[in-house]
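Note that this complex is displayed minus one protein chain, with the remaining chains in position.
Right after this comes chain A.
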Amino acid sequence: MSATLIPISGLQVASRKDMGEAMAKGGGCSSGSCGSSQGPADMDPETWAKVKDHPCYSEEAHHYFARMHVAVAPACNIQCNYCNRKYDCANESRPGVVSERLTPEQAARKVLAVAASVPQLSVLGIAGPGDAAYDWRRTKATFDLVSKDLPDIKLCLSSNGLALPDHIDEIVAMNIDHVTITINAIDPEIGQHIYPWIFYDGKRRTGIEAATILRDRQLLSLEMLKARGVLVKVNSVLIPGINDDHLIEVNKAVKARGAFLHNIMPLISDPAHGTHFGLTGQRGPTGAELKKVQDACAGGANLMRHCRQCRADAVGLLGEDRGQDFTLDKLPEVIADATEARTAYRDWVADERRDRAAAAAQAEATVAETGKSTLFAVCTRGSGRINMHFGKVTEFQIYEADAEGIRFVGHRRADNYCLGGHGDKARMDEILRVLEDVPYVLCSKIGAGPKKRLAEAGIEAIDGLAQDYIETAIAAVLHSKTAHPGRTAESA
């Protein structure tokens, strides 16, 4: 390894190390450095204070903090072609899995139980199935109960925007400082192919009329929230052949109105989900198509690339779902809160973040010298380190290194090919398919068989940099390639 790079062992302090290890055992966040690549240096202090502990808004926070969603608001006022509410809202949550439907009282109990055992918890969100702003009575009742017991947990909600303008005052009064609006089109000609109908002002409306009203209400919500100092993230679902070329217009429009982040997510479509798009055979985008649109929008509203489209009742760090551990029947009778644990955890994170930022800055300086763009597939369970076994990975964090530095550019799912303890050819094929344009895999360990198969496909798997910060490891690989062409980072 090059002398200019800081090995991770030199960065660790004993007590933090213990904490880090404890976290790794617990599963931790399985995601890489991602999304809006902004840190404290390029954000105004007020905004940074709002997003720094929010895993959905800050690429940084995403490594350290957990959010949970509760499904308390099942009613919706529009129909999206990618959603079948017999199952779940396909937009905010992964389709096909029915969420546990909770009353506000049950939801509050669940949040309390999670907060008591997951110190990483920093955010409670209400998203689909249904619309949190339309089904406002339930949303508000839940937030009221939770903020009474857990004032340090941030609240956020997701909405299609149609009913949002009616609740702006209450949103501000309840201290909800993040709202997500899903906007898939600003041109009604395109919108009408995504939304078959909306229910507005006592009437079901269709076609251009529906798409126009929805668009106007969405943009109005964005403007009103922005004016009141609420951070707004815009979600867009990329639907190939329908809005792929149009999303750049959406990006400009939402940026002009002050959206803080724009998150372009792939359509998830399968006939088995029973959605309109699923049944008509509308396909979702490939990883490369998604990246292309995201790249075209870079420079507009800050793009978020780390969204995992977690289920509406997800619990845990991004990319991890502990929801099943906290179903109603598993909640303890008496729930004691653990505020101290959350405070201690937040202190630890503050230190850890400082070190990671320093290591990343150093690594970027090294990379800047090498020039050409290279993609890396990283196996991580969080904390910004290479700390996951190749066989355990269900999604790769894709990083791009070029003259401008090292950035997270997206994640690609591949099912765990190691289920049952032995390699399954179909899953390995899937991994090779999603990593088609990626020359390097960085992981904490990899078996000889999979390593060989990757090598045959022209992908080099490197496990000699385990526990390093991601940026540091990438810089080491690039450095070894330029310094000793033909040699791997392991042998360098």
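Points to keep in mind about this one:
In this text, contacts are C-beta pairs under 8 Å (C-beta built on N, C-alpha and C of every residue); 3 or more make two chains touch, one makes a residue touch a chain; residues count from 1.
The criterion applied here is as follows: contacts and distances are computed from a predicted model.
A chain of the complex is left out here; the name its UniProt entry carries, from "Electron transfer flavoprotein beta subunit", "Benzoylsuccinyl-CoA thiolase", "4Fe-4S binding protein" or "Ferritin", is "4Fe-4S binding protein".
Remark: the residues of chain A touching the chain excluded from display are 74-77, 79, 85-86, 101, 129-130, 134-135, 137, 199, 202-204.
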